[in-house]
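Subset of chains shown; positions unchanged.
The letters A and B name the chains in turn, as written, and every chain counts its residues from 1.
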Amino acid sequence: MKISARNKFEGTVAAVTAGAVNAEVGIDLASGDKLVAIITLESARSLQLAPGGKVVALVKAPWVMLMTDGSGIRLSARNCLAGTVKTVTPGAVNAEVVVALPGGTEIVAIVTNDAVTELGLAPGVPATAVIKASNVILGVPA
Amino acid sequence: MKISARNKFEGTVAAVTAGAVNAEVGIDLASGDKLVAIITLESARSLQLAPGGKVVALVKAPWVMLMTDGSGIRLSARNCLAGTVKTVTPGAVNAEVVVALPGGTEIVAIVTNDAVTELGLAPGVPATAVIKASNVILGVPA
């Protein structure tokens, strides 16, 4: 697989909860982190997702929010992964920020340059990557 | 809270409709505007969302579409907020556009430079910000 998504997390299905249209999939990453994905029920069935199965979770970098101070707030986003900024690459409007998690996973986010300034994003700064479950695409071995 | 999302709207929960996997949350913004968010049922429960509760709705700027002529079309997107372009900041490929709503809320969108040209986006031009409910993240006081 060669795909443009900057974030490709390998893991194992922990649980599948089926609704009428969508399904919620819990994933244990190899790094020890956990992810939740919302996909369609049809996809969960056609990919035959079941606990123990291997999956790769794909997330585009612009779908990742970054938070440097989460005090005083609890978010609906199911994936809040705390780590440390590794690199910041500024562009004209947006910047690419890499956050390293304790387990070794690296998450790439695209945020505005304004956000980089406001949040004081720089190498070494603690930051939490926030990913909404509905923005995770899952892949399984063919 | 310090978060990279350019759009942070404070409001009050108006209604919560629960499905098997997801929940729909109606929000009354302080500015008088209304928003709809789709989050997981698990999040609605863990955040204890209920009518009257305070929330902040977070939306990344690249998740906002802009429309300058909505005549002849009705959209599935639950959030269509009509206002006026305040600023346009062009980059190499994308531009950041700020739309001011009548109630005082400002919405930041990232759209392509091509879209800025085609839509004639410039300060003073009427524009509608279009946000899909599934792209809204909610936060509650911890």
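As a convention for this text, a residue touches a chain if its C-beta (ideal position, glycine included) is under 8 Å from a C-beta of that chain, and two chains touch if they have at least 3 such contacts.
Note that the structure is a prediction, hence the values are computed from the model and not measured.
Every protein chain here is a copy of the same sequence, 2 of them drawn, and the whole complex in this file adds up to 3 copies.
In this text, only the chains that are shown with their structure count from here on.
Averaged C-alpha coordinates put the centre of chain A at 21 Å from the centre of chain B.
Interface residues of chain B, counted against chain A in their complex, comprise 1-6, 19-22, 37-40, 42-44, 46-47, 56, 58, 60-62, 89-92, 94-96, 108, 110, 134-135, 137-142. Those residues of chain A lying in contact with chain B across their complex are 17-24, 36, 38, 62-63, 65-78, 91-94, 109-112, 114-116, 118-119, 121, 130, 132-134.
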